[in-house]
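A protein chain is absent from this complex, but the other protein chains hold their places.
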Amino acid sequence: MIAYVSIGLLGLLTLSIPVGIVLFILGIGIDQFFTPFPLLRGLGNLVWSSSNSATLIAIPFFVLLGEILVRSGIAERTYAALDKWISWLPGGLIHANIATATMFSATSGSSVATSATVATVAMPQAERLGYDPKLFSGAIAAGGTLGIMIPPSINLIVYGFLTQTSIPQLFLAGLVPGIALALAFILVTVLICMVRPDLGGETRSFPLGKMIRALLDLVPILLLFAVIIGTIYKGWATPTEAASVGVAGAFAIALAMGGVNLRMMRDSLTGTVKITSMIMLVVIGASFLNFTLSSAGLGAQLRGFLEGLGLGPLGTILVVVLIYIVLGFFIETLSLMVVTIPIIVPLVVAQGFDPIWFGILMIVLIEMALITPPVGLNLYVVQGARRSGSMTDVMLGAVPFVVVMLLMSALLIAFPQIALWLPSVL
Amino acid sequence: ENLNVVGSWSSLPLHQQYEAPFWSETLPEASGGDIEVALTTHDQMGLGVGDVYRLLGQGVYDVAMTVADYAVADAPELEGLDVPLVATDASTAREMVEAARPMVDDIYADRFNSKVLAIAPYPPQVVFCNAEIGSLEDLEGLKVRASGRMTAKFLEALGAEGINVAFSEVPGALQKGVVDCAVTGAGSGYSAGWWEVSTHLMPIPLGGWDSVVTAMNMDKWNSLDAEMQELIQTQIKTEFEDPAWESAQDALVNDIACLTGNGECPYGDARDMTLVEASETDIANAEEILISEVLPEWSERAGDDWAQRWNASVGEVVGVQIAQ
């Protein structure tokens, strides 16, 4: 059955059948070939109960929030402001890419949306100022991945939903690793550009007056982050409800800055619907597949197999990390999460690991999957925003950041407190 | 005979201590190898809790068990199995469930095309508060997290405000004051660390006993020969239902000891929540509200026939009659 699922998954994906549909087909196949029970009769109920969810409505809310920020021009101003503050470092504007991505991560729940936002505003600059495209675009792709680590995060909401762990705790746990990753990205860029100055553009400095004035443009995003996170931790609302506060906040800011018009609202709403249904087809497909897999006893089989190896806790974690790295090359990340969580998390928790800590470790690995070829959505997004050049540039440019993420996973395994400290003190 | 069995919450003691051993060892052995069981649980399958018996009736699996309260969306008359507060100890709760058994049999046959095999209790659903309370009346005006329709209606009748919060978010919600109180099994509250974020414990079954019904698809049941049916029925009664009930009262006493420090805690460190005993006036007031508001509403939802049957069976046992 394991062979059937793996081969079927890869084969059908290669045929470029939509991912969500592939998951349904695999589930139907398991029903037909591996169990005598009429599992198909459960399909409708699973479609209903996996979409009738007050937790998951945070997804369209956070997407809408991001759409409003991009379409009202707030993103551009943020980028210009960060450029004034951080481009004196070796690597120049590349740091503005990472910093903008980090700030947008604090309001966006998605990595692809974050990198799309930054790519849209940054790419024209790269061409104008003559940057080496590799490191410049690699930094956007990598910086964008922080969208799912720094709260809010759609992927952490899905993780909390599937594993019954507390979403606010997960959000808190992601904050320190997220900021550490951002700093590490900046550090590695500085190091690379000190060794190979030709990879970064010229460093830029601005008069102090301009810098101070630019700070004003950072206020909206910081305010929005404070409102969303504040609402959750003040106890005014659940994470899902806080998403609606975020929508209202983004809308108010866009209004105040004069960025609201009918066309922009229309595009934001349809954009939200498109992304929500895209995510939900995968989530629903995965819950049906999971239902058939556990009915057919795959979870138990896999658990038996891994327990039979007698690896112990550390060995198990290393095997799990390896599984995610390998699968991460080929599988779209949200699908990767929803398909593996029901099988892997119980196993890891049974070995005595903290489910919140593991959620954060998984997010680092998922971030890595977003920028490793051949299937790395962020790479495609950044390449899409470039008008010329080959995909290989972006892939090569992302390599240093993949190394940083590998180191981060190792650090998380060695020092779980990086993730667990903040939730334990707040 | 191969049986595909779907158990209740995999993390709770009822599954780990009673369901899992019974279905994976006791019954197959007692059948001399005639019965083979594949066991999973509804949470591992990712099923919506309201779907468990729906799918059982459609033959998606052979045997299923979950909290009867989860299925009241499809069968409002089933709410009568687990009325809050009327049974304050395990032996009364068992008498109540046994009195209700013929009704439950009919409901499962009609609504879910299945045969009831056993009804076992989760520990009673008690009240954790992060607020100073001294009696049931103090819940008035407080925000309370409850699950299940009758409990929510009962809280409304008490003047409390029902708030919906997922189980995993309850500790945060209690700490931040999103809710003042929450209702769950004493043992679950102990192991999920609710004592860290709440101060007062009122060990009365405000959420009822959350009876877990084990049922088999009716077509499957009818396909078994009489001998096999007999074997399953006796085994499940003596090896699963009886032991589960026997431990229920002890479990409650132990759980309360663990949470409040009044007595020995066999599971780990005892905590120091304030124990709030419900007074007799409390209970009397609660029954008054049940009789005057909550149960008559239920009889409207379920139909008068069911209220009459309830009066004649469960009502007799617990000494409560719904006005007709």
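Chains: A and B, in written order; residue numbering restarts at 1 for each.
Throughout what follows, a residue touches a chain if its C-beta (ideal position, glycine included) is under 8 Å from a C-beta of that chain, and two chains touch if they have at least 3 such contacts.
Definition applied: contacts and distances are computed from a predicted model.
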Should one name the undisplayed chain from "TRAP transporter small permease protein", "Succinate--CoA ligase [ADP-forming] subunit alpha", "NADH-quinone oxidoreductase subunit N" or "Cell division ATP-binding protein FtsE" using UniProt, the answer is "TRAP transporter small permease protein"
Neighbouring shown chains of the undisplayed chain, as defined at the top: A, B
Just to verify: which one of A:Ala116, A:Ile228, A:Ile253 or A:Val320 makes contact with the chain not shown? A:Ala116
Among A:Val5, A:Ile30, A:Leu43 or A:Cys193, which one touches the chain that has been omitted from the display? A:Leu43
Looking at the whole complex, which of A:Gln125, A:Thr203 or A:Ser244 touches the chain that is not displayed? A:Ser244
Touching the absent chain: which residues on chain B qualify? 50, 54, 58, 69-70, 72-76, 111, 148-149, 152-153, 156, 161-164, 301
In the whole complex, what residues of chain A lie against the chain that is missing from view? 13-21, 24-25, 28, 40-41, 43-45, 47-48, 51-54, 56-57, 60-61, 64, 67, 70, 110, 112-113, 116-117, 231, 236-237, 240-241, 243-245, 247-248, 266, 268-282, 284, 330, 332, 334-335, 374-375, 377, 380-381, 384-385
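The criterion applied here is as follows: only the chains that are shown with their structure count from here on.
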Using the average of all C-alpha atoms in each chain as its centre, how far is it in Å between chain A and chain B? 39
Residue ranges of chain B touching chain A (in the complex, touch as defined): 2, 4, 38, 40, 43-48, 50-51, 54-55, 58-61, 164-169, 171-173, 175-178
For a test of understanding, state which residues of chain A touch chain B in their complex under the given definition. 35-39, 41-42, 45-46, 48-50, 52, 54-55, 160, 162, 164-169, 233-238, 287, 290-291, 294-295, 297, 299-300, 342, 346
